[in-house]
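One protein chain omitted, others in place.
Letters are used for the chains, namely A and B, taken in the order the chains are written, and counting of residues starts over at 1 for each.
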Amino acid sequence: MPVIFINGEAVDTGEHPTVLQAALANGFYVPHFCWHPELSVVGNCRVCLVEQEGRGVNIACNMPVVDGMRIETDSETVRAQRKAMLQFILLNHPVDCGICDKAGECTLQDYHYAYNGEPALSREPKLKGTKFYPLSSRILLDNERCILCSRCVRFTREVSKSNVLGIEYRGDSALVRPAEDRTLDDDPYSDNVIDICPVGALLSRSFLHQARVWYLEPTPSVCPRCARGCTVQLWHRKPEWQLKTLDPSHNTRILRVTPLENPRVNGPWICNRGRDLGEVLERPRAEQALQKGAGVTMMEAIEATRALIAESTRRIALVSSWASNEELRAFQNALGDRFTSFVKPDQLPEEGEVVEDELLIRADKNPNTRAAQDLFGSEAPEIREDADLILVWGEGVDFAQLPRGAKIVFLGSWLLPEVGHADVFIPLSIQTERRGHYTNFEGVVSAFEPCQPRPEGVIDAETLFPLLAAPGGARGRA
Amino acid sequence: MKHLIPEFERLKTRLPPGHDATLLLPCLRRIQEDQGYIADGDIEGLVEYLGVPRIQIEEVLSFYGMLRRAPIGRWHLQVCHNVSCSMRGAERLLDHLSGRLGIQPGETTPDRRFTLSTVECLGACGTAPVVMVNEAYHENLDPAGLDALLERLD
Partner (left out) sequence: MTGRKVLTGFEITADSHTLAGYRARGGYEALAKALKTMQPRDVTQEIVDSGIQGRGGAAFPAGRKWQGIDPHDGQPHYLIANADEGEPGTFKDRWVLEHDPHALLESMLLGSYALGVRHAFVYIRGEYDRPWRRLDAAVEEAYAEGLFGENILGSGFSCDLFVFRGAGAYVCGEASSLLGSIEGTRAWPRNRPPRMTVRGLYQAPTVVNNVETIASMAWIIRNGAQAFREIGTEKSPGTRLISISGHIRYPGVYEVELGYSWTKFLHEDCGGLLCNKPLKAVIPGGISSQVMTGMDAKVLTPGEVEGMTLDHEVLRAAGSSLGSGGMIVIAEGTCMVRLLQIMLRFYRHESCGQCTPCREGTGWMHRIIDRIVAGEGRPEDIGTLYHIARFNDGTTICGLGDAAGYAATAMLDNFRDEFDYYIEHGHSKFGGNLECQ
């Protein structure tokens, strides 16, 4: 392994091909805008300049490591040049941080404070650019803030391969544009460009001016919308910054979803459906246990279910492929031997959705089919006509297709029509209200954490199953 | 654009195989030569013929000064205003043209006869000042020579 010297210290460069990567991996921070570990090297921003003894200054992101080379990342020349690069970048940048969603996590802000910190040298008026150029129904582009690092362009070329974005014209007229007959709506991964944009030039319409990011914090989670199970961060307000005057749901809402980098599953990306978790998680909740459509207490519902189990002999369970590993095991342990169990999909592809591709998106639109099938087999549900009790766990089952004579116990989380059609309905918590794990289609297990309070009337499935199975009656145990 | 495809195919014979995108600029130039500008339909045609993404064609189109996407006047007068030409009277020439035609650089006369532009060094500095009229260079011009030239352009 080549050894190089950075600021006088010997550094084993390992597998890192460039000085920038070797430096970053060894705790020497070298600023960079255009370089991104998943994208090709273009070396256009010029802030990663370092000095090589005997060879002067050059960009670190395109500098191959050569055994014995001596690099200075913070010499006087480097500092002066870096400062000058930031002055160039800010020349026509509007610095409208006050109304910029990126403020607080903007690389340009950080570098300005770390490496420049001086007022503008330029007295010229700033060149004007387009603000709020619509790239799609999801994304706006602010050409004034854009620093032309080309990360977004390379993303659509090299990663998502939608080829929507490009840089047109030249010189200080150069600007990012989509192909004329396309929008980023053609790219199911488009929102990643918002994350990789080092500045606030690419803006999410759904997050636009929703919150200053320093009032938010992320909770690690797993996207439940396909079998890839990308790890994500769910962003919501920090407890210490709760709003008191508005609807309290503002304090717990998921304001945005970003990828949680994970080399084994999704790398640094997620698809747009993963950004829209609100679509599924924030549907109206069922918070009331029901018996034949009439409200009952949780205990009454559990009691009724226990009675139905006791009365029946040919019991079938349709197991949720959205349940966590822990819940699946709890079911197996508590009730596995009382039911003939089949795994069924909770979610099916929607119309117009990308069903499957080579990057992340999987045809199975459920997060935990793999773990469920490991426990309950992968045969398609086969429901005998003479079944007398059917436990439906999770959504996706059309009750009209179930045998007429069977009683139905439905465990679900959302206010669906089926709720009132079941003999017993028990409302369950969802993944943002408890911790747990999913196993993705490749067998990688990822954890999710709670970030929202569990509503009053719902129960965790993990708690429920032992109660349903307990001898001597639920009431006695509770 | 379709009628030019046999011509494009002939160009391929002198190129290494497998690099069709190389034909992009030659095709764009040829289309413009043929009809004066590159239309939307031509871009679509090239996407299909060359198999390059549309955005790449748009990037290329906007990069080069000579390519255009809308028709201009019948005679394109391009006055070089770089160093050597300016030292030999290009600015006076430009003022003269602008006054005579009543248009500024970048504009076309209402009768669509003339479009006036400025360009950077045309590689004719020894015979400065130079005005490019469509493809042809007209060198060593002075206002009188220019007037005589304009007379010849219908």
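Heads up, the rule we're going with is that a residue touches a chain if its C-beta (ideal position, glycine included) is under 8 Å from a C-beta of that chain, and two chains touch if they have at least 3 such contacts.
On a predicted model such as this, the values are computed, not experimentally measured, just so you know.
Enquirer: Write down which of A:Ile167, A:Ala317, A:Ala406 or A:Ile430 is the residue touching the left-out chain.
Expert: Only one listed residue reaches the unshown chain, and that is A:Ile167.
Enquirer: Of B:Leu4, B:Ala39 or B:Leu67, which residue touches the hidden chain?
Expert: In the full complex, the listed residue that touches the missing chain is B:Leu67.
Enquirer: Using the document's definition of touch, tell me which of A:Ile89, A:Ile254, A:Val343 or A:Ala371 contacts the absent chain.
Expert: Per the contact definition at the top, the residue touching the missing chain is A:Ile89.
Enquirer: Of the residues in chain A, which ones touch the absent chain?
Expert: Residues 41-47, 49, 56-57, 59, 62, 64, 80-81, 84-85, 87-89, 91-92, 121-124, 127, 147-148, 166-167, 169-174 of chain A touch the chain absent from view.
Enquirer: Since one chain has been left out of the picture, which residues of chain B touch it in the full complex?
Expert: Residues 11, 13-16, 19-26, 28-29, 50, 52, 56, 59-60, 63-67, 81-84, 86-89, 91-92, 119-128, 132, 135-137 of chain B touch the chain that is not shown.
One rule holds for everything that comes next: only the chains that are shown with their structure count from here on.
Enquirer: Just curious, how far off is chain B from chain A if you go by their C-alpha centres, in Å?
Expert: It comes to 50 Å between the two C-alpha centres.
Enquirer: Looking at the complex, which residues from chain B come into contact with chain A?
Expert: Where chain B meets chain A, its residues are 40, 53-56, 58-59, 62-63.
Enquirer: Spell out the residues on chain A that touch chain B in their complex, using ranges where they run on.
Expert: Per the touch definition, chain A meets chain B at residues 163-170, 177-182.
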